[in-house]
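Just below is one structure, and these are the notes that go with it.
A protein chain is absent from this complex, but the other protein chains hold their places.
For chain A:
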Amino acid sequence: MHALDVDYMLGLVPILLGYLPLTLEMAAVGMACALVLACLLAIVRVRRLRFLNALAMLFISFFRGTPLLVQLFLFYYGLPQLLAFLVAINGITATIMGLTLHFSAYMAESIRAAIVGVDRSQTEAALSIGMTQGQLMRRIVLPQATRIATPTLMNYFIDMIKATSLAFTLGVTELMGATQKEAASSFLYFEAFLVVAIIYWIVVEALSWLQRRLETRLNRAYQR
């Protein structure tokens, strides 16, 4: 047992922070794509569109039913063997793809529940004054579904940020990959991984703070 090498840890912080943007970028792009895909899946599920509904259920079942790491390996190492044009796929793209598909499956179900959770009588009221289905969705249902879904979706976003660390298994030097390399050359594994843990922790805490503010804002209309 040795004492913590604090100087080493402090020196490591700026080095590792240099890799934070890539981590956040993968999470942000992944989240944006996952949100769009999840909304489409949720609408297919809510409207029970034939064929598409069955397809959506199969998709959700597969991507919820298998580990994210397996999916990432499937995309990065497996698919290019099957589809020649994917040979050039890099680790970052494969990670974003994997995060998108994996998390959209989970998010689709919470968005679906949120849409269904909007009081049905408001739907009737909107229709009764002559709104179209599209206007009803945009003006009445989705804004309220957003409020219902926000806490869960923020949790998935936090999960996704942490899940980007799996990219290092595809050879991407992001936050986790960089830490691994630093630790391997200094042999100060505990220090290095402690620093990276604290960085992830702080990022997630900052997001949680943002989430609380967002929820307060979204709940404004519902205060008695």
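What to note about this one:
By our rule, contacts are C-beta pairs under 8 Å (C-beta built on N, C-alpha and C of every residue); 3 or more make two chains touch, one makes a residue touch a chain; residues count from 1.
Definition applied: contacts and distances are computed from a predicted model.
According to its UniProt record, the chain left out of view corresponds to "Amino acid ABC transporter ATP-binding protein" among "Amino acid ABC transporter ATP-binding protein", "Dehydrogenase", "Cytochrome c oxidase accessory protein FixG" or "Transcriptional regulator PadR-like family protein".
Only one of A:T66, A:N90, A:T132 or A:S208 touches the absent chain when the whole complex is considered: A:T132. Contact between chain A and the absent chain runs through residues 119, 121-122, 124-132, 135, 139-140, 143-144, 147, 220-224.
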